[in-house]
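Note that this complex is displayed minus one protein chain, with the remaining chains in position.
Just so it is clear, A and B label the chains in written order, and each chain counts residues from 1 on its own.
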Amino acid sequence: MIGQAIADGFLTGAIIALGAIGVSLSLQILRFANFSHSELLTWGAYIAVTFVSFATAGVSVGPLSFGWQLLAATAFAAAGTALLAILVDWLVFGPLRNRGANHLTLVFASFGAALILRNLVLLIWGPEARYYTNELQIAVEVFPDVRMLPDQIFVLALAFAIVLALHLFLRFSRLGMAMRAMAESPALARICGVEIGKVIRWTWILSGALAAMAGVFSGLTVQLRPEMGFNLLLPLFTAAILGGGGSLIGAVIGGLAVGLAENLSVLVIPAGYKAAVPFLLLLAVLFLRPQGLFGAAERS
Amino acid sequence: MKYLIGLGLGAVLGALASQTPAMAQSGPACPVKLGGILPLTGSMGPVGKRISDSAQLAVEHVNAGGGVKGCPVQFILRDDQGQSTVGVDAAKFLVDVERVSAITGTVSSGVTLPILVSVAAPSKIPLVSCCSTAATFTTLAQEGKTGGFFFRTLPTVKTQAYASAAIAAERGFKRISVIYINTDFGTGMVKDFIKAVEKLGPKVVKTVAYNENQPSYRAEVNVALAEKPDAVFFVAFPQDGATMTREWVSLGGTQNMILNNSLRSPEYVKSVGPKFLQNAYGMDNASVSGPTVEAFKTLFQAKYNQSPDGPGIYNQYDAVIALGLAMNIAPNLTGDSIRDSIRKIQTAGGTVVGTGPDEFKKALALIKEGKPIKYVGATGPLEFDANGDVSGAALIWTVKGDNLAVDRTLTVEDMNALMKKIDG
Partner (left out) sequence: MIGLLSYLVFFAIIVLILGVATLGLNLQWGTTGLFNAGVVGFYAIGGYAFAILCAPPRPELMANFGLPWIVGIIGAMAASALAALIIGLLTIRLRGDYLAITTFGVAVSIQLVTLNWEALTGGSLGLTTIPRPAAGLFDSSLSANIFYLALTLGATALVYWGLESIIRSPWGRVLKAIREDETAAIALGKDARLFRLQSFVLGSTIIGFAGALYVSFIGFVSPFDFAPILTFQIWTMLIVGGSGNNKGALLGAFIVWGLWSASGTFISMALPAAYQTQGGAVQSILIGLVLVCTLLFRPRGLIGEQPTVSRHLAS
């Protein structure tokens, strides 16, 4: 029972982590809490389902419920969602930033953008739940009393690989360094010749693409619904803040912590309260360690 | 004050929006307006959308069969978005500005109740709900708080809960886990189910309430699974239900599944995969098989190219037709007369009228001659009791091959015997 909860916690956590990285990037580089980020997950998942409906999810490969088409769809969705993120920035956040608006104004704008994006999904794809494939997998017992789906194991591994690749990118590429510099101090970064516009663009591309992947994975292991992203909003933010906003590894560990806490909590409290668990975790962290588990102490 | 100016402005806008000034005339002003309030967006959107199809179909049948007192019926549909404030505002607008003669629809009890107590009952407008199951309505009616203006075309959850408990005992299940939606519908169902089951033999080993709109229900499923039950009872709506059932089956849960009425939808069966549901059974209210049920099915299928199986669809059709007949019987279209005429569509020994435009036409002819009628609808014979509730027969359904099938029906008499056995 506890083993199963831990395994499920890792899976939920991995998906939350992918989404939380984007939240974290926007907190640190764009410097505002983007409440519309969770809608990018929904868009990613739905763009992929549209691709799949043209190409089908493909013949199952090995034990998986889908074929290479779904991976192609994921790549397509990542690109599409990245474009969407840039479009929203160009229409809404960019003009506000250029006007020198207060960062909380950007947060309000993100509320509005979230509402628009979510309801566009409803308008375009309708309210019914969707699936990538109607194949249902039977879980395999990976450890005694711990069952996982082959899809889930695949998703976990893929998420891990993506995080590793991103880590290397931020650590060693020129652009990655520029992004980190911008996160440290925008003023200094500008003086050192970092192209702010380019960094911002790439921040959106990365957040959008990662959000799309999180959306597809969540849709693959559960189902697609217009509210799927919105329902992940609190977990995503908790994970990002838990990790200390801006630190990649922090966001990942934050995501896993949230996933584990949610799944383990039902062992001790009624399942009806599960949705409050990320919040309680957040409250505890903010109270005990406001800079997050992995953040450096606030520099003012 | 600025907002007073604003109010004046609103009055002008509102006046522009309402095209029909209230006219004191004998005989109804054409068209006769019927208000519909359904959740078309939000988490209940997929359910509400199909119910609205059914309501539109019923209105078409009423109009094709002669309308109400020679007037066509205009159906004005509003979205409550699952929010009570929005629903109440829509109801108030329908009643006061559009001047509808009755309201129908209203799915979740959380929206129906405020509409009833703050709009329908005070304005004396009948409210015929397709889908609100809360026991509170019966209590309110007994206390006289509804003014008799509330009716619903589906039985309270008790019928379903008792019937499924009886079948669980019959199939020899010993240990049952329950996963249920944390709404008045789910809690009500589970309370009655536990009461019945404990009386009849099997044991409920675990109940897990779930809140709607979770990203995943794996945690809930695991808790229910931990007791290693030999059967599971899902009380859910098709979308959440499909997620949950898939997770249940993948994690190795038993395929002895008991399903509630909302899951009797092709969408659910398709999402889960029919091969996993061969051992499952569910119950539904009434829909006793018979020519009137079949006629409705055929007409619905022809119009929407979709099966009408799913939560609230049969019930909404009957809600509209019941109102259409009552309005024709009523001497005038005030709320009081319509309320008092609703039970006249179920006169014992009256000529039986069924579903579809032709049957509606037949009913109108009988009403004109002053002959009694007995409406047998899409959910079988319909009888409102003193509280506006219908008592019902139950139906047991299963999945055969790829499709939903009716296993057998429990008649009203069977159900009464069962109730007696359980309630003592």
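Following the convention adopted for this analysis, contacts are C-beta pairs under 8 Å (C-beta built on N, C-alpha and C of every residue); 3 or more make two chains touch, one makes a residue touch a chain.
If you're wondering where the values come from, they're calculated on a predicted model, not measured in any experiment.
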(Q) For the chain not shown, which residue from B:Ala58, B:Leu77 or B:Val320 touches it across the whole complex? (A) B:Leu77
Q: Pick out which of B:Val73, B:Ile103 or B:Leu140 touches the chain that's been left out of the picture.
A: B:Leu140
Q.
Can you say which of B:Thr183, B:Asn222, B:Ser262 or B:Asn328 touches the chain missing from this structure?
A. B:Thr183
Q: Specify the residue from the set B:Lys69, B:Arg99 or B:Lys270 that touches the hidden chain.
A: B:Arg99
Q) Of the residues listed, B:Ala58, B:Cys71 or B:Val111, which one is in contact with the missing chain? A) B:Val111
(Q) List every residue of chain B that touches the chain not included in the displayed model. (A) 2-3, 6-7, 10-11, 13-15, 17-18, 21-22, 40-42, 45, 48-49, 52, 56, 75-79, 81-86, 88-90, 92-93, 95-97, 99, 108-111, 113-114, 117-118, 122-123, 134-136, 140, 143, 145, 182-184, 186-188, 209, 211
Q | Residues of chain A in contact with the chain not shown | A | 27, 32-33, 92, 95-96, 99, 101, 103-105, 107-109, 111-116, 118-120, 122-123, 233-234, 237-238, 241, 270, 272-273, 275-276, 278-280, 282-283, 286-287, 290
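Basically, only the chains that are shown with their structure count from here on.
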Q) Between chain A and chain B, what is the gap in Å from one C-alpha centre to the other? A) 39
Q | chain A contact footprint on chain B (complex, rising order) | A | 41, 43, 45-46, 49, 182, 208-211, 213-216, 218-220, 222-223, 226, 238-239, 242-243, 246-247, 249-252, 267, 270-273, 276
(Q) Which stretch or stretches of chain A touch chain B in the complex? (A) 1, 4-5, 8, 12, 119, 122, 127-129, 131, 134-139, 147, 149, 218, 221-223, 225, 227-228, 231-232, 235, 262-263, 265-267, 270-272, 274-275
